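Of the protein chains in this complex, one is absent; all others appear in place.
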Amino acid sequence: MKLKKVEPWIRTLLFLAAVFSILAVVLIIVFVFKEGLPFLRKWGLTTFIFGENWSPTRGNFGIFPMLLGSIYLTLGAILIGLPLGVGCAIFFAEFAPAKITSWVRPAVEVLAAIPSVIYGFLGLLVLVPWLRQLYGGTGFSLLAGSLVLGIMILPTVMTVSEDAIRAVPLSYKEGSLALGATRWQTISKITLPAAQSGIVASVVLGMGRALGETMAVIMITGNVAQVPTSLLSPLRTLTGNIALEMGYAAGQHQQALFATGVILFILIFVLTSLANLVRWKGATH
Amino acid sequence: MLTPKAKERLALIILGSIAVLTVAILAITLGYLLAKGLPAINWEFLSQAPRRMGRQGGIFPFILSTFYLTGVALFLAVPVGVGAAIYLTEYAKVRWLTTTVRFFTEILAGIPSIVFGLFGFIFFVITLGFGWSLLSGGLTLALMILPTILRTAEEAIKTVPYSYREGSLALGATQGQTIWKIVLPSALPGILTGIILAVGRAVGETAAVLLTAGSSVLPPLGLLDSARSLSVHLYILAVEGISTEKAFATAVVLITLVLILNFTATKLVRRLTPQ
Partner (left out) sequence: MRNFGLTCLALVIILGFGFLIAEAKVTTFTIAGSTSVQPIIEMLAQEYMAQHSQIRINVQGGGSSAGVKAAATGTAEIGMASRQLHPEEKGLWEFTLAYDGIAVIVHPTNPITNLTTEQIHDIFSGAITDWSQVGGKPGPINVITREEGSGTRAAFEELVLKKKPIVAKAIVQGSTGAVKATIAHDPSSIGYISLAAADQTIKILKDDIKRPFLLLCTARPTGAVANFIEWLRTSEAMDIITAEGLVPVK
């Protein structure tokens, strides 16, 4: 009988647990925006976003180079991660013998869990010196960053795409094959279009991971706050800007870094909403 | 124009080479790390404190700090995450609440770790006055891993068949008793899997930990002591060029830890999936 009395209390506790995520997001927004927004209001959103000069100790706060740096690097990572990841997904879902797939799949999942700092470490130690020898310059570059991030997001793109391809009903494929189509015709005309939303979601997920990556990026891109002009240019990302200068910043400089965080948050928010929209659309079809 | 047959062969060749290339890249990455790192690992490295900022000695305090940080994070994230999952699946009557919570969980999952770091720094370290400490770092990590735990727990609880609940309720058990005695035990493997995956993320996190837990080389003695996790130590060793050999060894220890966690999770998933 005592249980009956306790249960409403437990229910309330569980309710509080359920709304905790909402609370956490609100708290994060409030505290990060509280530090960043006054600066944005004073400095001006457009001068902040489109300013090309970042030299906080001289009173210049323009994050355009970092914004472009983040976008270029994310695109570079996708350019490598997308063909490799989706290609592998098709191969392992449709062509490879089940025995091989059952070995590769867990191995790839494990790679998705490797901490990013390890990828950065390898990039710093192997890739950067290699690019320096090959092409001159410092080796810290958009190319190095894209390669490392591309490999880093590959497991994510691959596993999510593979799941999407496997989720296509067998009857679709059987119908196509029965009509005399080859396996490749079936894949390109039937399976891939049907799995489209899942594949797009995998790419958006990978983009989110590349855009939010911090430590690996600081280690291999050179952190130069200038708009990159070629694959071999060094660059700085929004995340790198925050992590690099946070400890050293005071006053207005620190507020500018929180404002960078605000911009990053908004970018990720748009991307996450996009991913949800795609997944939701795919689910209703 | 190629015939469909030729196209098929071409596609197979291209896809096959992509697969081989990818597997090769991933295998070389892992193999290279192991080849470079394994020789430097011995009992002394695992059990001793670092000397000269990590140039000599071992990584014992950092292994300890990693466990403590993860422990603090789980202490908050597990009850909240699993509790929320129970409420959403078993109690919530209105659909908009479930949808809203799910939406915010997605947002939380997408926030980059550096933003968590900024928040943890301004909120736990400065506003609440916890300083750079196990507590600040652990709480920040708790927020980061909450979505993983919540979502997997929700999925796991949903897969428990309705007949179980009906049976229990029919025997006169209260809803609370049914959840505690019937639903949770059935969903336990799934919930544990989520927790293990979350631990993997917490162990690997660098940016947020560096901003909230600091980087003291001493083993923490209290919740308000600063701590340096394995990933932070690896970052510092590599970036500061302190010791490449020790950095490789630390990387291998870190990977081994994550691999063990992941294999355990996969095993659990397999036991959970109905044959």
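We just call them A and B in the order they show up, numbering each chain from 1.
Basically, a contact is a pair of C-beta atoms (placed from the backbone, for glycine too) under 8 Å apart; a residue touches a chain by one contact, two chains touch by 3 or more.
It should be emphasised that the depicted structure is a prediction, and the values quoted were computed from it without experimental measurement.
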Exercise. Would you indicate which residue among B:L10, B:L171 or B:L218 is in contact with the undisplayed chain?
Key: B:L218
Quiz item: Which of these, A:I100, A:A249 or A:L274, touches the one chain of the complex that we don't see?
Solution: A:A249
Quiz item: Which of these, B:Y87, B:W132 or B:F248, touches the one chain of the complex that we don't see?
Solution: B:W132
Exercise. Check each of A:A18, A:L143, A:A194 or A:I218 against the chain that is not shown and name the one that touches it.
Key: A:I218
Quiz item: Which parts of chain B are in contact with the chain that was left out?
Solution: 53, 71, 75, 125-126, 131-132, 185, 214-218, 221-226, 236, 239-242
Quiz prompt | Residues in chain A touching the chain absent from view | solution = 54-58, 129, 132, 136-140, 218, 222-226, 234, 236, 243-245, 247-251, 253
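Criterion: only the chains that are shown with their structure count from here on.
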Practice problem: With chain centres taken as the means of their Cα atoms, state the distance from chain A to chain B in Å. | Solution: 17
Practice problem: Can you check the complex and tell me which residues of chain B touch chain A? | Solution: 4-5, 7-8, 11-12, 14-16, 18-19, 21-23, 25-26, 29-30, 32-33, 79-84, 86-88, 91-92, 97, 100-101, 103-119, 121-123, 127, 143, 146-147, 150, 174-177, 197, 200-201, 203-207, 210-211, 231, 234-235, 238-239, 244, 247, 251, 254-255, 258-259, 261-263, 266
Exercise. Note which residues of chain A are touching chain B in the complex, please.
Key: 3-4, 6-7, 10-11, 13-22, 24-25, 27-28, 31-32, 35, 83-85, 87-88, 90-92, 95-96, 104, 106-111, 113-122, 124-126, 151, 154-155, 158, 181-185, 187-188, 208, 211-215, 218-219, 239, 242-243, 246-247, 257-258, 261, 264-265, 268-269, 271-272, 276
